[in-house]
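As you look at this complex, bear in mind that one protein chain is not there, while each of the others sits in place.
Chain IDs A and B follow the sequence of writing; residue 1 opens each chain.
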Amino acid sequence: MSSEFILLLPLIIVGVMSVISILVDAINPNSKNSGYYLSIVSIVAVGGFALNNFYLNISGINLDGANLITSNMLSFGGFSAFFDLLFSIGALLIVLNARNYLDTVKTELNEFYNLVLYALAGMMVMAHSNHLLTLFIGIELMSITFYIMAGYFRFASQSVEASLKYFLLGAFSTGFLVYGMAMLYGSTGSMFFPEITVAIVSGSANNAYLMFGAALMIMGLSFKSSAFPFHQWAPDVYSGAPTVVTSFMSTAGKAAALSAFIIIAKTIIPMGFDPTGLESAVNTDKLITAIAAISALTMLVGNITALVQKNVKRMLAYSSVAHAGYMLMGIVANTAAGWSALMFYAVVYTFMQIGAFIIVGLLERDTDKNLEYDDYAGLSKRQPALAAIMALFMFSLAGIPPMAGFFGKYYLFMSVINTGHLWLALIAVVSSIISVVFYIGLIVKMYFTDSEDVEGESLPWNASRMLVFVTSAVVLIIGLNPGGMLSFIKSAL
Amino acid sequence: MALTTIFFLILSVVAIGTAIGTVASRHPVVSAMNLVLHFLMLAGLYLTLNAEFIAVLQILVYAGAIMVLVVFVILLLNLGKEDSLETGFTARKGVAMTFGAAFVIQILILFTSAGSFTHEITDKSVNVGQVKNLGYILFTKYLFPFEYIALLLLVAVVGALLLGKKKLFLERDLPEKSLK
Partner (left out) sequence: MIESIPLEYYLILSGTIFAIGSVGVLTRRNAIIIFMCIELMLNAVNISLVAFSSFLGDSSGQIFVFFVMAVAAAEAAIGLAIVLALFRNKRTIYVDEINLLKW
């Protein structure tokens, strides 16, 4: 009981604090700081308790599933504690960056910080889910918050359009996801993930319903993680939404979708499951092949369309589609090595993508100006420090060897090669090479192209600029010591 | 033919008809009214499955609350007939129809060949849909999801207010607003 309370504490804190912060805002509507500081305090507390739970889990705790308050609806493994930590780090970076970004357009409202907390709560429930219902609630809580956040600049039509597009397609994909859940439930007779796995392994599941449900669920989750046939929304929504929201959706949101993907893949494709001898066994190879095809097409399509983009924000949006493809390789491998590689990449990707978006946000003017490649010409002369760090993020995103992004890709490639999907690794290498063109293209633009205004304007020295240095330092440190990071992650599984 | 089967057939035919009506009618209000009728049919279908509580909720929540909101917004925006539907057959419509037809055929093949479902409605399952049973489970086993759905409804309130606010800027920001 008491140990369950401690394990549940991150979820309790984020839920309670999001309600408290909206109440404080209602009581004192003119306070400029309440939402900001309350959300920082609660996110730090969530992260701290998540870290504590991570280490508690390593030392080993026994929970009696039937007697818990949450009655097995949630799982409290190191996996979920790790993702709690990752989401809270992402949310903290967003909150710290949002203040300066929103201040430049004079739209800082306490509701924004409140919404970050709701989205964080949704992601954490996703990563903790042990039951189809908690997974569904987590996904919906996160998605609905993102629909609102995408339309946060409600006076700017591109933001509202992005919000509407995200909402309509997101709700459409929710339909598929829920249909898949219904079929999974009908096939196995249970909504608890461990019981579903037992039903599949013992062969008591109805095979036809199960395959149909699995296909629908993969469709729904592909949408949430912006994978190939359902990636169309991502570039438009990412470029239409406020930059700070985009950096949140494309990192923490994507990591949450992939954590749900891992949980579902673990459930319906049991590891080391041999279907021979079972009369109505599910054909897991087909599902793996389908996910592999989605992964391959996602990275190819994402990188090839990113080649022709003229807008840096849009380029980063397409590249984020491609990175979803890389991360899906960890699910194709379907081994502990694959999952830890995915988690490693999710960490690295969160830092480099948020860092790149902070720089984009710093250079952005009037919510949608100054985002073209040409606006970055000669940046090395105007803002040498920012240009250097942007170049570092681009090298890391492209996967150039000494950077953290390279090691993330290396672990992912090794995990699929070890499970016999050499073709997928080859496609991934090819698409990485394609991606070098546009990442390096931006560096060339910054360093070797001159622009008219050599002077540039001086950017204020604020929290966002500090965060640029912090995120780049983290990317460098992970790049220098990838093994330490990986063993930290492996202790979670 | 037994009475339940006749009841089922009437309800499902009307349900499919009103679903087509929702999708195909040109006036949004006609669509909305078709959808309300559709929801009432579904409530009847839930009764044939012994799910009394869900049937009542279906009428209260969907027909009563959600559709009133939709109709209210349609009236607020003063929407008329959609003219673009008259332009006839386009490639996108063709693709969508093919997709829909393929989906239905897939469903028919799947559910007719999936082998008979081993379970039957028993005396035990008759009690499943009653308020007493569902209420008990909701506040014991499903306590955590129940608490968290409250958060989701709160997000909806906050978000609707945020997006619907007429005032774009807070007073403290007004003097030096940079946009518009």
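Following the convention adopted for this analysis, contacts are C-beta pairs under 8 Å (C-beta built on N, C-alpha and C of every residue); 3 or more make two chains touch, one makes a residue touch a chain.
These numbers were taken from a predicted model, which means no experiment stands behind them.
**Student:** Just name the one of A:45, A:182 or A:470 that touches the chain not displayed here.
**Tutor:** A:182
**Student:** In the whole complex, what residues of subunit A lie against the chain that is missing from view?
**Tutor:** 132-133, 136-137, 140, 144, 147-148, 151, 154-158, 160-165, 167-169, 171-172, 174-175, 178-179, 181-183, 185-186, 189-191, 232-233, 236, 240
**Student:** Could you pull out which residues of subunit B are in touch with the chain that's been left out?
**Tutor:** Considering the whole complex, subunit B reaches the absent chain at 2, 4-5, 8, 12, 15-16, 19-20, 22-23, 28, 31-32, 35, 38-39, 42, 45-46, 48-51, 53-54, 57-58, 61-62, 65-66, 69-70, 73-74, 76-77, 79, 82, 84-85, 92-93, 95-97, 99-101, 103-104, 107-108, 110-112, 114, 116-117, 119-126, 128-129, 133-134, 137-138, 142, 145, 149, 152-153, 155-157, 159-160, 163-164.
Here is the rule we use: only the chains that are shown with their structure count from here on.
**Student:** Counting only Cα atoms for the centres, state how far subunit A is from subunit B in Å.
**Tutor:** Centre separation, subunit A to subunit B: 29 Å.
**Student:** Residues of subunit A touching subunit B in their complex?
**Tutor:** Residues in contact with subunit B: 15, 18-19, 22, 30, 32, 69-71, 73-74, 104-109, 111, 114-115, 118, 121, 125, 131, 133-134, 137, 140-141, 144-145, 147-148, 151-152, 154-156, 163, 189, 206, 208-209, 212, 366-367.
**Student:** Tell me, which parts of subunit B touch subunit A in their complex?
**Tutor:** Interface residues on subunit B, with respect to subunit A: 110, 113-115, 117, 119, 140-145, 147-149, 151-152, 154-156, 158-159, 162-163, 165, 168-173, 176-180.
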